[in-house]
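All protein chains of the complex are present and in place, except for one that has been dropped.
Presenting chain A:
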Amino acid sequence: MTDSKYFTTTKKGEIFELKAELNSDKKEKKKEAVKKVIASMTVGKDVSALFPDVVNCMQTDNLELKKLVYLYLMNYAKSQPDMAIMAVNTFVKDCEDPNPLIRALAVRTMGCIRVDKITEYLCEPLRKCLKDEDPYVRKTAAVCVAKLHDINAQLVEDQGFLDTLKDLISDSNPMVVANAVAALSEIAESHPSSNLLDLNPQSINKLLTALNECTEWGQIFILDCLANYTPKDDREAQSICERVTPRLSHANSAVVLSAVKVLMKFMEMLSKDLDYYGTLLKKLAPPLVTLLSAEPELQYVALRNINLIVQKRPEILKHEMKVFFVKYNDPIYVKLEKLDIMIRLASQANIAQVLAELKEYATEVDVDFVRKAVRAIGRCAIKVEQSAERCVSTLLDLIQTKVNYVVQEAIVVIKDIFRKYPNKYESVIATLCENLDSLDEPEARAAMIWIVGEYAERIDNADELLESFLEGFHDESTQVQLQLLTAIVKLFLKKPTETQELVQQVLSLATQDSDNPDLRDRGYIYWRLLSTDPVAAKEVVLAEKPLISEETDLIEPTLLDELICYIGTLASVYHKPPSAFVEGGRGVVHKSLPPRTASSESTESPETAPAGAPSSEQPDVIPTQGDLLGDLLNLDLGPPVSGPPLATSSVQMGAVDLLGGGLDSLIGGPNFVAPPAAAVPANLGASMGSGLSDLFDLTSGVGTLSGSYVAPKAVWLPAMKAKGLEISGTFTRQVGSISMDLQLTNKALQVMTDFAIQFNRNSFGLAPAAPLQVHAPLSPNQTVEISLPLNTVGSVMKMEPLNNLQVAVKNNIDVFYFSTLYPLHILFVEDGKMDRQMFLATWKDIPNENEAQFQIRDCPLNAEAVSSRLQSSNIFTVAKRNVEGQDMLYQSLKLTNGIWVLAELRIQPGNPSSLLLQLSLKCRAPEVSQHVYQAYETILKN
């Protein structure tokens, strides 16, 4: 007799029959009947009608039967709350059973029944079970608190279960500790503000001790919890890391990945000069490689995580290229991920091997994989210059295979290679043109059109080729249309005589017959440019193109940092923050890597920091977003541009930035209103959405000269200390010049004359640009207002605090000294607007240790006003975008001594009338961050 028969009964009147059996006197028959009920429940039949009969079977000594009834209860109690009450008595009784297994079973099951009335009865037994003498009952009760919290959070708080749960963290049994940690972590997630877990060095120590003793799953709970802790300094971080590293040898991959997460996070706090830092880096590589010998599903999770890790810390796996070689029978999802990592690890040292592999892969069967392999060859060419020639010849070989998708993919990447190495490989254009007819994918068509337009002067029949595309203009996708428009304009500028007709044709197609505002606008702009000033048109359209990025598909740095905090979890598999796929309030708290706080103060002065001179290896790069390689090449993709703000600037418009950044952010703006087709930006009022005002900000450049915020005058030198001379003052910055507005009051009884002023050496070399001019003698009780112009060419010495200024004032009576703090924003210069590409490159280039995070609470402005207010103080918004409903502003500013400060400002709604701003600052001289933050706060709050 086997149990599988229960799955087969499908008679009518079955319920009736079951009912009879459930009420049978024979134990065996009863049990059989319950089994049948559960089997029906499993396959999705509704057996809720049997509720009272099944519950009647609950009072039994047979544990197997009891468990089955409980299973039934958990499923149907919610739909029959009134009848579920019938079960309460048995539960309460079972919670007192001498057998700990039964006590635990009862409390475990009760927690799963989401009926209010039962929940009320749960409290007392749960309280007892949390203090049960048996660890098995305690560990079950700990999880039950989380269950109860999910049903009724208030009840849990009122009953004081949270405190009991916290006590369990000190339990003698490691499994109880682990479950308590898991329950607390989950509860804490729904109360982000509460300090529920209360992690401190003592409790961390307890967790680390339990870590050595509990089950593999318990170790995961504890490690995941540890990852949320921020050590107070690098020493503590190191000591935790030392105790976590043994976990890297655990057989359970999840334990290993969670340990990696803790280490990756805490490593942020360690100084790179530390010996231990190097040791840790070395220790991380072998376990990561070992993960690749796990089952394929785990390999996939591991590879997705390794992808993040190599972006964050490429040095860990730089010598491990070979382990990512694709095996013939790897599942496709493993193959694709390995390929991704191979490209990231490709370097001059291993490029020959990589290329040989990629060539093998390009002959495989799976279309996606082959495409990716072809694309990878192109990426290698761009990344490692020495290999470019070989890559191109490999690509040409692949084109010869005539396999349609291989050819198309190859053309798309060859276009990128042309961009990277101009005037080097154009000899292959003829081969490419042969394949013109076989291209049916928009991206490949657009790439080909770009090539024809770009090299129109070398292709004899360029006009014919482009004309052939023009016939089906309206059937093409937007990116092809845009590309065709630009290519024909390029062609016209290069060969004006023969192509006038063609250009008119395309302009009228784009402006009159198209519904796409992007295409229309671009058409109008070209039209105007060509008709008003052909020379300017040439400069704009055929402008020099900035370099393209070596690395593509990079995850945005802030997102990457957040994802590093989620190693091992779904977020790291999806490469998305949890808020993108988790509903409701859970897990929406943004995590970020801890800033580095050394226990011993570093003695670096800002002057020695390489200010404004980026030591970057790859200057002027535009990274591309996602797989939209097309973006590299002014192939506008039309509306859905939601990438990072800097990813989509149009290329040939370099100088004007009107088409590129302007239009894109226009489209990205939330309140976008389609502009009338012929509208010129200047006609559009400021009433347009934020997208437009953004456009204004970008195009107007050095726009508002209204001057930065001026603090009210404060008393710097009280009369008591200066024999009757009182000095109050403030600093201003207007139209590029800094001045010190002074108010001198004579509170003495004698006349004051012969005023002079001198500054001590200071951090930014502030010095008076002119002598202090007090024209008339200052009589008693008289006040004079003076504006003293300042410059920043004085001698420099680091002060503490940085913005401290020591001043000496002399008059006929004596010399007086005072010191004051100047707000840093008087040093923000007018040309502090960084170009987008530069911004992103610099942001990446500045090490993360230099990043500082601040919060500005209760900012009384709205989002638009923030940007304009800051701009008037020379903090420029380089780009702006909207992430999950929050505005992100990317800003730059430059100090008078050439130090650039980059900022990311996340605007979150706070109270109804105010905002909560999250400010991240990156600067090569991190000392200034604190003062920049103060400047922000001053500007925004006044």
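Convention: a contact is a pair of C-beta atoms (placed from the backbone, for glycine too) under 8 Å apart; a residue touches a chain by one contact, two chains touch by 3 or more; residues count from 1.
One rule holds in what follows: contacts and distances are computed from a predicted model.
The chain that is not shown carries the UniProt protein name "AP-2 complex subunit mu", picked from "AP-2 complex subunit mu", "Phenylalanine--tRNA ligase alpha subunit", "Superoxide dismutase" or "MTMR7 protein".
Within the complete assembly, A:Leu570 is the residue of A:Leu570, A:Ile813, A:Val829 or A:Val883 that touches the hidden chain.
When the whole complex is considered, the residue among A:Thr42, A:Asn89 or A:Gln512 that touches the unshown chain is A:Thr42. The missing chain, though absent from the display, is touched by one residue of A:Thr90, A:Thr140 or A:Thr394; that residue is A:Thr140.
Touching the missing chain, out of A:Ala254, A:Leu281 or A:Leu560, is residue A:Ala254.
By the touch definition given at the top, chain A reaches the unshown chain through residues 2-4, 6-7, 35, 38-39, 42-44, 61-64, 67-68, 70-71, 75, 98-102, 108, 111-112, 114, 134-137, 139-140, 143-144, 146-147, 150, 173-176, 179, 182, 186, 212-217, 220-221, 224, 243, 245-247, 249-254, 256-258, 286-287, 289-290, 293, 295-298, 300-302, 322-323, 325, 327-329, 331-333, 353, 356-357, 360, 363-365, 401-403, 566, 568-574, 578, 581-583, 586-587.
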